[in-house]
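The complex is shown incomplete by one protein chain, all other protein chains being positioned as in the whole.
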Amino acid sequence: MTPLFALLFDTVDSRLGLRPGTKKSLNKVFPHHWSFLLGETAVVSLVILVLTGTYLTFFYRASTEPVTYTGALELYAGRSVPAAYESILRLSNDVPGGLLFRRLHRGASHLFIATTVLHMLRILLTGAFRRPRELNYLLGIVMFTLILGEGFVGYSLIYDSLAGTGIRIAYSTALALPIVGQQVAFWVFGGQFPTGEVIPRFFVLHVMVIPAVLIGLTGLHLAFIVRQRHTQFPKRGVDGHAYILGKPLWPSQFAESATLVLWMGGLLTAAAVLIPWSDVALSGPYVPGEVGNNAQPDWFMFWLDGMLRMVPAIEFTVLGVTINALFIAGLVLPGLVFGALIVYPFLEQRVYRLRGDWHVLQNPLDIPLRAGFGLGTFSAILFMSAAATSDQLSRITGFPIEGVLWFFRVTTVVAPIVLALVVTRYSQRRLARRDLGVAAQESGESQILAGATAARD
Amino acid sequence: MSAPASPTRRALLGWAVLAVSVLTLLALTREAVAQNDEAAAAGVEGAERGGLLYAQQCATCHGADGRGGRVPRYGGQAPSMWPDENPNMSAAYLDLVMSTGRMPPAESPYDNRKREVVFAAEERADIIAYMGDTFDVPGEVPRVGEGETSQGQTVWNTNCAHCHGAIGAGGVAGGGAWTPQVNDRSAQEIVEAIRVGPFQMPAFGEDQISDAEAASVAAFMAEAASEEGTPLGLTELNPVYASAFVGVLAVLMLLSLVWIGGRPRWFPDPDAAEQRPDIPAGAARKTPSASTARSNPRDAPSEDLSS
Partner (left out) sequence: MSTTRGDAPNVRVGTPARAQGPAGEIEILTEEIPPPSQINDAIVIGLSIAAGICGLAFGVVLTLGGPLPLYGGALALGLLSLAYAVRRYFTDRFPEVEAIEARLQFTDPELPEPETVAEVRAVGRRPVLRWALIGSATTLGVGLLAPISTLGPRAGNQLGSTAWRRGTRVVSTDGEPIRPEDIAPGGVLYVWPEGAVNNEFSSTILVRLATAPEEPTNFDWVVDDRVAAYSRVCTHAGCPVNLYREQDEALFCPCHQSTFDVVRGCIPTFGPAARALPQLPLDTDDEGYLVATDDFADQVGPARG
């Protein structure tokens, strides 16, 4: 340690007794793999979001009351627009650095969600959800749901044309809940759409409630990892269940993290200079009764929008309760997707009769159920997402939109099933070739597949 | 009876006849083309030239008499040019479809995405003059005044954005129709389109969008087109194009992670291959492969699981 740092440390240590804990932490071992950094990338994005978000909060006005714009932008000179939109215009055009920080914030949110999805995919495919980490996995799913909600609420705060349309659709989806729908919609949105309550409530959710819960859950998520230690990829000659092989926190992991933080900041800033994330001056504020063509939510909600487009015209009333396509596409099907994700670890445990703690990751191609489930679910979500771009695709390819939609309707149903079956078969053949099996043996104990050659004592 | 000509002489004669015919044909064609060009360039002007151009480019579908007809190859009916048979007909309409290249069509007249402007401005004016005289097409090509971008945006969002998109980039209208991109059109074309409502587009009368408001819409479109945007030239992104950039950013991030999370070997020690790490005795399990427990864990690459 440098003398200055040593002095600082001693000052604090002599009052808090940090030395043994610090020694233990600094020498903690972290296994190698670049994909283990995905979660960390998400956390760093969260930090960037909180920092830039705090700055934005100083300028944003959470209200839809009409206000006159008096800034430099000629397009809106002297015009009366909703206060939220006006504050965005002011921040983007009249505050130096405002647009950069707005773009940084939006770009970081995109990266946050993207790396969370990739992280979840990595966990799912390599089996890091296995006992004793199911709790952490479920926590992750909860956090993922919160992140999606946070993103939606965040871009709705801008209150431009696209945001208003999205809020209307969310309101209609709440209405579609059987029996309680109308009341729940009125509670959440403050009455019949559009009310003046929506933006202030979304603001509270976006700035206070969800970030607080998210930060708390992230802390818990990390605490679990610290306690249970990280999983690792199998390595010949090393018993990964008894030992972690890797690099210590100081200096190697710290070096990686420090580089990651700075590099990410630089990448996001470069992206913010080159890509106009969330520039909205030309599209105008939300006015009830108006909508723009090419209406989609942000990319992480494409799968929902795609389902809304594809689920055919269904509406029937049974015992006074109406079930319509919006309910099925907006609530039931997404619920099934999340339900499947939540249930999967326990399903795999049950099917393969797994017991004991697992600390070593597996190749998903060695586990037929996981390969099939992973590819099937993920490809389904990809097709649903692609369906949300149907109007752009129609324009680019020249196929009529009706044909494009039918194409997606068929492929979204058929392709994931076919892909899942194909990869499951491939996985089973792969195991058979190496003379392995996943099935429980006579003794009732199960075998892992990635090279089960010996029994433990 | 004279003796038959030798094969060589017959062949030569044949070639000579062929050559003369070809040359004559060429000369005649050149003559015809020259006449046309002359007609176009020198003597003939105004409605007369318009008539010639109409006969060349429009009559095939719309009929020499302007009463319409069957569209060859693509089928369907080309509308009549006479206002009593076709209430849509007006000078503004003609000017619009010709200046945007919608007519005469490059390929299918029903696909409104391809654009190839065939007529220059004077030719256009001539054709309109001709049709005004011959087919009684009413109206005049409207004049466009100054507009106010602010008002233009408001009018745009109320009347136009749901078809042409928030910044006039165009979109889908269903039923095989696309709403074209508008922000690259001249003010003249925009104002004409508003009044005329060509093809699938509804017409907007003066009570709905006044002349001043129409000019403002054109001004707003010009503003939308003139935005510089980022150093990459991008202005606003709709979510679909934004998602493509998110993909690019995600890929860059993944590459960065591989770089950061991988092991850097800037100046590798040439003796490194000889080093064998000592795994603690306790780590060796009593497994049949225990004999390999002391093998170098670096034998297999550690970065990538997938084979």
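Remarks
The letters A and B name the chains in turn, as written, and every chain counts its residues from 1.
In this section, a residue touches a chain if its C-beta (ideal position, glycine included) is under 8 Å from a C-beta of that chain, and two chains touch if they have at least 3 such contacts.
Predicted, not measured: the structure shown is a model, and the values here were computed from it.
Although one chain is not drawn, the whole complex shows that of A:Thr259, A:Gln349, A:Thr411 or A:Gln428 it is A:Thr259 that touches it.
Only one residue from A:Arg309, A:Arg370 or A:Arg395 touches the chain missing from this view: A:Arg309. Among the residues B:Val71, B:Val118 or B:Ala177, only B:Ala177 touches the chain that is left out of the figure. Only one residue in the set A:Gly216, A:Gly339, A:Gly356 or A:Gly398 touches the chain that does not appear here, and it is A:Gly356.
In the full complex, subunit A contacts the hidden chain through residues 24, 27-29, 96-97, 99-100, 132, 165, 168-169, 171-173, 175-183, 185-194, 197, 227-229, 233-248, 251-252, 254-255, 258-263, 265-267, 269-270, 272-273, 287-295, 305, 308-315, 321-327, 329, 356-360, 363, 366, 390-391, 401-402, 405, 434, 445-457. The omitted chain makes contact with subunit B at the following residues, 87, 158-159, 162-163, 171-175, 177, 179, 197, 199-205, 207-208, 230-231, 260, 263-264, 266-267, 269, 272, 275, 277-280, 282-283, 285, 287, 289-290, 293, 300, 305, 307.
We adopt the following convention: only the chains that are shown with their structure count from here on.
With centres set at the average Cα position, the gap from subunit A to subunit B is 37 Å. Note for the complex: subunit B touches subunit A at residues 111, 113, 149-150, 153-154, 156-158, 161-167, 169-172, 174-176, 178-179, 220, 223-224, 227, 229-232, 234-240, 242-243, 245-246, 249-250, 252-254, 256-258, 260-263, 279, 283, 285-289, 292-297, 299-300, 302-303, 305-307.
Against subunit B, the residues of subunit A that register as touching in their complex are 32-38, 41, 74-79, 107, 110-111, 114-115, 118, 126, 161-162, 233-239, 242-243, 245, 256, 259-260, 263-264, 267, 271, 273-277, 279-284, 287, 290-294, 296-299, 302, 361, 363, 365, 389, 391-392, 394-395, 398, 400-402, 453-457.
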